[in-house]
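So, chain A:
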Amino acid sequence: MALAWLLAIPLAGAAATGAARRRAWMEFIYCLGAGAALAASAFLAAAVLSGGPVSFLNGFLYADALSALVTLLTCAVWAFSAPYTVGYLRGAQPAGAPARLGIRELRLYYALSHLFVFTLLGVSLTGNLGIMWVALEGATLASVFLVAFYGKPTSLEAAWKYAIIGGVGLSMALFGTILTYYAAFEGTGMETWEALNWPFLIAAAPSFNPLVMRLAFILVLLGYGAKAGLAPMHTWKPDAYSEAPAPAAAMMATAMLNCALYGLGRFFLLSARATGPGMPSKLLIVFGILSIAIATPFILVQKSYRRLLAYSSIEHCGIITLSIGFGGPLGSLGAVLHMAFHSLAKPLLFFSAGNAQQHTGDDSLRNTAGGLVHALPWSGAALFAAVLAVTGTPPFPLFLSEFTMLRAGFAQGHAWASITAVILLVLIFSGMFGHAARLLLGPVPDLPAGDRNRWTVYPLAVLSVVLLVLAFWIPAPLSSLLAQAASLLEVKP
Partner candidate 1 sequence: MPLLSDPIFGQTMITLMAAIVLVLQITLVAQKSLVSSIYVFALQSFLLAAIAGTIAWFTGAGHIYMAAVLTFLLKSLLLPAILIRLVEQIRIEHEMKPLLNVPVSVVISGMLTLLAYVVAEPLQQQMSFGSPSSLGHNTLPVAVALFLIGFFLIANRRKALSQVLALLSLENGLFLAAISLTYGMPLIVELGVFFDVLVAVLVLTILVGRIREAFDSMDVTRLSRLRG
Partner candidate 2 sequence: MTATVLHAVLQGLLLLLLSPLLSGLIRTAKARLQTRRGPSPLQPYRDLGKLLRKGMVIPETASPVFAAAPFVVFSTTLLAGLLAPTVFAAAPLSQFGGVLALVYLLGLGRFFLALAALDTGSAFGGMGSSREMTIAALAEPALMLAVFTVALTAGSTDPSRMAQAAIGQSWRFLAPSQMLAFTALFVVLLAETGRIPVDNPATHLELTMIHEAMILEYSGPWLALIEWSASIKQMVLLTLLANLFIPFTLASAPGVPAILSAAALYLLKLLLLAAAVVLVETTNAKMRLFRVPELLSVAFVLGALALISTFLFGGR
């Protein structure tokens, strides 16, 4: 039942936003919904920890530790981004967009954001792989308008690319899902919708036709990989992330990425059981390394910091994929940890960069005069901390997860992949660090003092504190949730 309630929160929020007449009500509904969802997802995680997987309506909705973790992360990102969204939409809008957002635009934005969260929660909370696809496609459609929100020519271009690549990618994933259903249908004779339910599938997977599952996995990897932004299907990402409003981009870069990788992980487990882990793991490793490698040069020579964040997101998508591909207890733990920490570090980066962009009206790294930290003390500091965090600098927790990932690589005999990854990560660190230094440090710029808006500053402070605390102390329930999720993501013979 808790599963249905959790899904009902954003849906009710969307309906209430549609009916709301005033800006303040919409903002209140948005923050209230986010808070309620976070509480409900924590409750769900606690229930899963204490009583094992929960399911509702014959497994139509289903949550084990892995899905509870992804759900919790989605809700956490939403909860952090909700107050920031309020502040961001009250602030100055980019050139080419209406100077002040009207009530209709706001209603569209808030209602679509609710729907976007609804579909993302649908991905992680359904036990049916077919419905999971439906939800992920829904997430794409809901977020297309978030990307096109400002209505500028460049936003439309980004939204179009996103919609077409997303649509094509997801159609491949649908083909993979159809083939999986066929394998289940042929292997077990099951012909109802329950044949796509996760517990049934994973138990029956060894009887699936390996050939069919191999093809299915390749298709799903390309499809959900495109959604997550794995190279070479990543080209929509820089455009979409730089054109969407910063909080929406943050949601896409964390919650949606998690959901797509979560779906990919489920199919990985299935095909690893059906065909043996060799081929699926290799594919994940190849795509993971490729994503990190393709992101590196673009990070090094990047001209715009919003696009920089997108390439960083491609890199992290590659890291998580690589870690799943390495496999073993360490690999899956690294993947789960990285998913969790990245979901907290990336919003910090997006929010502080969004503040900077909103204050200067430009997101160029070339035209910057530097010294942004003087004008924006809070956002500047947060941006610096976030850059350190996402590049995996100790003491930030992403160091821990990347280190776990690399250990897994060496432990599982993928030394070359690990060494390549280390080199690339160092390059990316230097690139990101250099860009951040050029942007933030330097003489006092000719800018008015910023960071006046509490709504856009407090979330940064809270997020930074949470990140730093997690570096030294992970609460016991969270750590057991992570451990359980990691063991679910591990391929067991």
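Brief remarks on what is shown
Throughout what follows, contacts are C-beta pairs under 8 Å (C-beta built on N, C-alpha and C of every residue); 3 or more make two chains touch, one makes a residue touch a chain; residues count from 1.
A quick word on the picks: all candidates are chains of the complex that A comes from, given by their letters.
All of these numbers come straight from a predicted model, not from anything done at the bench.
Here chain A touches, in this complex, candidate 1 (chosen among 1 or 2).
The residues of chain A lying in touch with candidate 1 in their complex are 128, 130-131, 133-134, 137-138, 141, 144-145, 148, 151-154, 156-161, 163-164, 167-168, 171, 174-175, 177-179, 181-182, 185, 192-193, 195-196, 209, 211-212, 215, 238-239, 242-243, 298, 301-303, 307.
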